[in-house]
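Removed from the display is one protein chain of the complex; every other protein chain stays in position.
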Amino acid sequence: MEPIIEVKNIKKYYKVAKREKGLGATIKNLFHRKYEIKKAVNDISFSIKKGEIVGFIGPNGAGKSTTIKMLSGILYPDEGGIKINGYIPYKQRKQYVKHIGVVFGQKSQLNWDLPLIESFELMKYIYKIPEKVYEENLNKFTQLLDMKDFINQPVRQLSLGQRMRGDIVAALLHSPQIVFFDEPTIGLDVVAKEKIRDFIKYMNETEQTTIIFTTHDMQDIEKVCDRLIIIDTGKKIYDGSIVEIKNKYANSKTIEIWLEDGKKEVKTFDVNQTPMNEVMEELFSKYHIKDISICEPEIDGIVRDIYEKRVSLEPVVAGMGE
Amino acid sequence: MSEIRTAIQSLKMSFRTRMQYRVDALVAALAVFVRESTNIIVIYLALMKFQNMNGWNVSEMLFLYSILFLTYAFVVSLFADLRDFPRMIREGRFDRLMVRPRGLLFQLILSNADVIASVGHGTLGILLFVYSAGKVGIEWNLTTILYYICAIIGGILIQGGMFIFFSSLSFHFVETNSLREIFYWNMRKFAGYPISIYSKLIQGLMIYVVPFAFVNYFPAQYLLRKEDMANYNEVYMYIAPLVGVGIYSLAYVFWRISIKRYKSTGN
Partner (left out) sequence: MRTYLEFAIKKFQNKMTYRFDFFMEIVNTIITIVVYLCIYKALYGGTKDIDGITYQMVATNFVISMGLSNAFKFNEMFLQDKIHDGTITNEFLKPVNFTFRMLWENIGEGAFKIVFNFIPALIFTIFYTSFCPPKSIINFLVMLVSISLGYLILWLISFIVQTWSFWLFSVWGIITIKNVFVNILSGSLLPIWFMPDLLRKIISFTPFESIYFTPVRIYLGELSGRDILSGMAIQILWIAVLAIVANVFWKKGVKKLVVQGG
């Protein structure tokens, strides 16, 4: 199948003013300022097929937001090219954005003082959504996201989770084929997160919506995504399925044992170096064991290891996972 | 058609937003009214002592000022987001407009109306107009009324164009509030008085650089014909309403060029 999103070798560099401390330097800065180049996105390529859900992760400042901005047509890449749904986003902005939805988790697009429904109405006119489609979508979304109770309340009175649901609906009313979520679950409680994840999955399954989202919450990734792209310091360092990353990089297992006398022992080991039966033998000979549990590594831990360079990844081949 | 519906929905939302805190909105509108009256009070008190300023008496001065308030009342209801544009960029709200399938200026002009400032300036403008229009010896006939309306529209376009111009600068520089402060707000301070009282340099600025003179001075001159008009080319009075169209078009072109730069640098 033809990819719906194709990103080739994009780069984006920024000039950042250097700040020096001290009174002398501040006076000097009044007249002359030094700049340095920050490589926000440094040669990233990938392609995404219609109907995929791709999680985009990376530590703060890794270039996630810049990439999302380039994908949604807000920024030009300095080098390289992007083609999405047949459009070049940064060149054909007005036509292109009709087909996408963008949810910025940290920047609400809802009118703070008015009921949600007012902001939705505005979307209807801005996107020229036919009345019938609008009504259908609104009914469907409000039901799925359980919003009937608060759709007529001013946004400022809503909880963060309710507001986020409102933002998601506002971005999806025009039935976009591709949706970018920039940290849609940030700061939400477990229940609210769960609702949003289910909704995203539902949209993907029933409407074949292609979805890219960034997050810091690995649970989001595990529960929703098929595919994971990790970027760090402007480069793509992993691109593949979640199962794969677990099998490949999660070598360490943790065994917890509860002893007869009520004490608890924890042992972590690497399955590649010490086979499981050796470990078990050692444990059985050493302790009187009452209960035992073997813990699968959490994706959280793996990613943390990757960020902190405790695990070195093999260089990724562009277009992997196709 | 959908443009008009979007406009109506936006305006409805701006208005309802302000009406959420009725008392607060009323106090704020009153505060704007009182703040803007400051110069009027000063002019009034000063002319009690001095009788005239370069041949302009109190009523004529107030008529001159009223045009400034009336045009601005429209400017803040249309261009409020462009007035506060640096903040919009800083808070990243502009990105939101870029992912919507509409013209950016169209969205900016519609998305927010400063109803409070509009009411404050508008009320003052109307009061001053009503007070002065009958006392300054203007014969209100079809020509003068038509001229007056065109001049008001021109004045709105000049100031709107300037807001667009300054907003475009935000794409090139991090800090533009100060430039805006000097070239818009400070020049506006000059504009409340007959420009003939200023040095040649300031007059030049007011006519050719930040053309506030075409917002109120030359239109007022067309209607009042004061002596100090002898210092300027008479054509200025007649072209005043057209200047707005010119400035607005120039600003629009500059906006189109500058937006490219935003896309390449972000904020």
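A and B label the chains in the order they appear, each numbered from 1.
Everything below uses one rule, namely that a residue touches a chain if its C-beta (ideal position, glycine included) is under 8 Å from a C-beta of that chain, and two chains touch if they have at least 3 such contacts.
Please read all numbers here as calculations on a predicted model, not as lab measurements.
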Touch criterion as defined above, residue of B:M48, B:L142 or B:A230 at the omitted chain: B:M48
Residue among B:V27, B:V130, B:L146 or B:V209 that touches the chain left out of view: B:V27
Chain not shown: contacting residue from B:M19, B:V130, B:I149 or B:I202: B:I202
Sites on chain B contacted by the missing partner chain, in the whole complex: 21, 24, 27-28, 30-32, 34-35, 37-39, 41-42, 45-46, 48-50, 53-54, 173-175, 177-179, 181-182, 186, 189-190, 193-194, 197-199, 202
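FYI, only the chains that are shown with their structure count from here on.
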Chain B residues within the chain A interface of the complex: 2, 5-6, 9-10, 12-13, 16-17, 20, 91-93, 95-96, 98-103, 107, 263-266
Chain A - residues contacting chain B, complex: 14-15, 66, 69, 72-76, 78, 90, 93-95, 97-98, 100, 102, 104, 107, 109, 111-114, 118-119, 121-122, 125-128, 154
